[in-house]
Each structure stands twice: as structure tokens, then as C-alpha cells.
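What you see is the complex with one protein chain gone and the rest in place.
Letters are used for the chains, namely A and B, taken in the order the chains are written, and counting of residues starts over at 1 for each.
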Amino acid sequence: MLDLIGSIVIVIGVIFVSIGVIGIYRFNNFYARALAASKVDTVGFITIILGVILKSGFNFFTLKVIVILIVNMLINPMITHSIVRSAKISGYKIGKE
Amino acid sequence: MTLIIAILVILTVISAIRILIGPSLWDRLLGLNLVTSKLMMLIILVALVRKQTFILDLALVYALLSFMGIIFIALFIQRKGRF
């Protein structure tokens, strides 16, 4: 039963990830693409990891996955911030394509 | 489960195309970030299927290395090559 719920949650996470991947091809503006891509890394990643936790139960596998989740949640904002700040300081305008 | 992994591999390839066609440098960096996060998801799912915990160490090390790489490439571009 828990196995089935875990599979469903993982499928929902994959749907979130594919919406994000569609997002980086639909916009014609770099900043909008950055905003769409930052969604993949947060919502999709958290949902897939929740599904993995549900599927595996409570053991050392789950604890290690939680450590990876915490590290990723600390790292992701910094990467997005660094890329967008680099584009802004280099003088990339919003209307340009 | 195999179907999910296959779909994720296809999504990884699609987002890797952004690295090739991206009009600006930062688009390519964005594509690199997406490919990295999807590869981490793939590593975790493969570890779940095989039920072996040492594969998770690879995901951790890969996350930290990509963090250093992307941050330093972004800084390098931002300072126009003078580091």
C-alpha cells in the first residue's frame, strides 16, 4: 500500500519536472526561463524525494536521502542567485532576445 | 519504475539541448544546472531500485562538485575573465 502511494508521488514529481522542462522552451526571455527552471529544482526534487522516502521505509537509506535533500535545499538558491546575478551585472537587458 | 527512469532520461536529454542552442552564456549555465539536478534524481532512483546505499554517496559528491563548478563559472563570467 505504502509502495503504491510512493510510486504515485514519484509520478507527480516527474510531472512537475516535465512542466519545468517545457517552461525553459516556451519563454523567449532569459529571466523568465531562469524563473521557470528554478521551479524544477525545488518542487520536483522535493516531491520525488518524498516518494522515495515513502517507498523505502525507515532505515539508513532514508536518513541518507534526507541528508541529500537538506544539502540540495541549501545549495539550489545559491546556484540560481549566482547565475541571475552574473547576467544582471554583465548588463543583460530584460527585453533583449 | 523502469518507465519512470526512462522518462527522466529523456527529459535530461531534452534539457541538455538547451546547452547546445542557448543564445547566451547564462542560458547554457541554466541548462547545466537542470541537467545536474536531473542526474541527481536519476542516481537516487537507481539506488532505490538496486537497494544499495553506497550509490547515494555519489549523488552527494556530485551535488557538491556541481555547486563549486557552476558558482565559479558564473563568477568568472561576471568579472569578465579577471578572477
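Just so we're on the same page, contacts are C-beta pairs under 8 Å (C-beta built on N, C-alpha and C of every residue); 3 or more make two chains touch, one makes a residue touch a chain.
Rule of thumb we're sticking to: contacts and distances are computed from a predicted model.
Q: Pick, from "Na+/H+ antiporter subunit E", "Branched-chain amino acid ABC transporter permease", "TusA-related sulfurtransferase" or "Putative CoB--CoM heterodisulfide reductase iron-sulfur subunit A", the protein name that UniProt gives for the chain of this complex that is not shown.
A: Its record in UniProt gives the absent chain the protein name "Na+/H+ antiporter subunit E".
Q: Which chains here would be touched by the one that got left out?
A: Hidden chain, whole complex, touched shown chains: A.
Q: Applying the definition given at the start, please give the residues of chain A touching the unseen chain.
A: Residues touching the hidden chain, for chain A, are 16, 19-20, 22-23, 26-27, 29, 31-32, 34-36, 38-39, 42-43, 46, 60, 63-64, 67, 73-74, 76-78, 80-81, 84-85, 88, 94.
We adopt the following convention: only the chains that are shown with their structure count from here on.
Q: Would you kindly tell me how far, in whole Å, the mean C-alpha position of chain B lies from that of chain A?
A: 11
Q: Enumerate the contact residues on chain B facing chain A in the complex.
A: Where chain B meets chain A, its residues are 1, 4, 7-8, 11, 14-15, 18, 23-24, 26-27, 29-31, 33-34, 37-38, 40-41, 44-45, 47-48, 51, 53, 56, 59-60, 63-64, 67, 70-71, 74-75, 77-78, 80.
Q: Would you mind writing out the residues of chain A in touch with chain B in their complex?
A: Chain A residues touching chain B: 7, 10-11, 14, 17-18, 20-21, 24-25, 30, 33-34, 37, 40-41, 44-45, 48-49, 52, 55-56, 60-61, 64-65, 67-68, 71-72, 75-76, 78-80, 82-87, 89-90, 92, 97.
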